[in-house]
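A protein chain is absent from this complex, but the other protein chains hold their places.
A, B and C label the chains in the order they appear, each numbered from 1.
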């Protein structure tokens, strides 16, 4: 729409799109409003649309992802989590334990995270484990612990949802709902999350292309939830020295293709404690909007992923190093 | 248990296992019964168990998958689908269209499949599509079409379940429930399927290891459903000439590690019509217990995967070629 | 050229091609002769060529490999090694130890190989080892042992050339010169081998696409050596249970794209003794023109790759199993 378009103009365009049997999506930018029309493009007559008052231009989107594309929305999306911003000029660091084990453990990690400059707290209440016999997380009890620590420390919570059946429960407690790598193509769950109001942190599958990640984001966006944060967490390759191979180029490539914020998970991408700081620095230098890092007050006793969790003082050091790079690329931390 | 063990002996062992806080699993073979005890192995005292009447030997299973392992059950599992056997001496070929499009389409494919020697009919009512804007299948309507064709043609139905919410619905219609590659690690759905009585066809994820496939099978088995069929369908590699890379060695390797039947999907493994017959023959030569193949009365008009669907006469030829190999490895088709 | 074309006609076409500044390549088939013209295709005027006596048709080859393509030569190439044929109706099995260790070791393996039905003897005199400190082979001494055993047992020899400097030396002893996976893109050596008269067994690089394999074959063919045998030996993937992932579809895919014979190396493709027989059978079922298999009189004492070498009696069993499949696909063994 033109900058001069009125609310009435916009409403008329939306009505027209609906009458054509298409689904309208509205993106209100600082300067102008963009209206997406999803459906069979043969239904659209460009000239007819251009004739409506307030319409500036009509652009067909050729990419298979529509609402996720830069063509649809040239300005970067900033996802707001109770005032904390992901995307834009600041760098959002998310830290916390792999799994919620106890109130004391989460509290200690959260206080350290906050003091060192992290903006959000991560912690898994439901854990996707390869083995049915491994610790599966504290479940609802874990969510309550996270909420109690949020109350005390003041950091918003990022936690994973593993099952369609838990979407409402997790939404009740979480500030950001994480979709793990194994569920990136669990389309039924993505559709349900698309109908929630909570921002979604969508992790790239360990076997998924960037295009597939954007298509999975499209499942959420096209259901009406525009708060999607993409996360690179390493892909599978033949190299065995690291747990996964961090696809660093995915950060600028995804930001080039999409307006959505992109963060990096150096913990899963490397699986090696000593590689997390340099890879975190690389991620920020490459343009990441944030980092999500596993920390633990006592990694050797962690119930999950202890070997890749940073000690709290290692995390403090990492924040200093990352801060230097953030400053070099003009990001506040 | 010893061959001479009585029902009472077995019941006593089960009771003992439960009293230890472990979960018993019973596998009744032709000659003897094996009782699995899942849980913390420190709770078990080998001598105590050996002292119970009818107990033959106590074997700790070192592999991370327990009920799926050959150690737990040395004899191959034969899954029975309304009398049709998967595993054992016969070769089970499953054929049908990628997606259910209409009654006529499924009927034509099913009649050809049956006449050419296929034992089961495949067809997708719910389709996992990378794009939210692609054809997603006919849903419940598609299940009804499959059931109607089953009635007329007499082949049992294999169809995919994509969502936890659809488990009951799909179970009502399907003879075998398929778990697709993208859902191989959707543990919440696997657990729910483990509580069903229907056999499960579990496809390997496109970048999952064989061990992970067996761990996903373990999720189903440990919930009480012992009718699991494993399926190799190609993995992702750098080679671009084929849709995926068929990991042919996975067939004998999985059968070596596990007692579960293993079938091959040459359609997705290659994605090229002319490669499907030779790769099918290779699969049977390598020991596959079955094949699952996409066929279509009119592939050029298929709503899904048409380029990799065989024409009906191509399928008839394939069955002849596959039959020759089956005979060479002493399998009835 | 037309079937009726005379030697004089052919010579005139060759002369014309040379005068245009292009390089002629002649392929004499049973029924007709094909003349390739390699170079800048803008130099060719189709009408002018068609006007020459005996010329049947002029076909531009679009694939990046020219002489290796089916378009250039529709009939399959049969490589003759002192009367032993690779390609065509028979199945050529090549067997022998990974490395030549002693006269006695090679002799014992060779006698077993011959008795069980192998057509050629393999054995490495020069070994490409990841570590400079590993056993590097007996070198020239190894070549002499191979020649002595050939004399006694009567099997032609396949052995690897690792260095440009050894091309002449290896040519002197070998009946077929092997190019290993690590040297598939050692173009300087390929060019030198293209100027030899010996057939070349070209292994696919562990990181190479099928197209790159065909391009490497083209380096040999375009230098005048038309006796190239392609070999699939497994590629690198994330799967760790097998040494490599056997790309079984590469066999029919390469035979579809190229007229060159294709064999399979199940020893390197799997790296597991118990997987070699089923994967060999799969290879033959998929259309392989031969197999190359590591055997050793005493694998546990082998200086190289002992864990994937078959015991001699295992090899005899394998030949029986493979023979059954060969018969099913109408191949003599």
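Everything below uses one rule, namely that contacts are C-beta pairs under 8 Å (C-beta built on N, C-alpha and C of every residue); 3 or more make two chains touch, one makes a residue touch a chain.
This is a predicted model, so every value here is computed, not measured.
Undergrad: Counting the whole assembly, list the visible chains that the omitted chain makes contact with.
TA: Spelled out, the missing chain touches these shown chains: A, B, C.
Undergrad: So which of C:183, C:242, C:267 or C:280 would be touching the chain we can't see?
TA: C:183
Undergrad: Among A:38, A:92, A:106 or A:251, which one touches the chain that has been omitted from the display?
TA: With A:38, A:92, A:106 or A:251 as choices, the missing chain is touched by A:251.
Undergrad: Among A:143, A:158, A:207 or A:318, single out the residue that touches the unshown chain.
TA: For the chain that is not drawn, the touching residue is A:207.
Undergrad: For subunit B, enumerate the residues touching the unshown chain of the complex.
TA: 207, 236-238, 240
Undergrad: Using the touch rule from the top, list residues of subunit C that touch the missing partner.
TA: Per the touch rule, subunit C residues meeting the hidden chain are 38-39, 64-66, 128-133, 162-166, 182-183, 185-189, 191, 205-207, 212, 215, 218-219, 222-223, 236.
Undergrad: Applying the definition given at the start, please give the residues of subunit A touching the unseen chain.
TA: Against the missing chain, subunit A presents residues 207, 209-211, 235, 237-242, 245-253, 256, 269-270, 272, 274-275, 278-279, 281-287, 324-325, 327-329.
In the analysis below, only the chains that are shown with their structure count from here on.
Undergrad: Which integer distance in Å separates the CA centroid of subunit A from that of subunit C?
TA: 50
Undergrad: Could you grab the centroid distance between subunit A and subunit B? Build each centroid from C-alpha atoms only and quote it in angstrom.
TA: The separation of the two C-alpha centroids amounts to 34 Å.
Undergrad: At least two other chains touched by the same residue of subunit C: list those residues.
TA: As it turns out, subunit C has residues touching two or more other chains at 237-238, 240.
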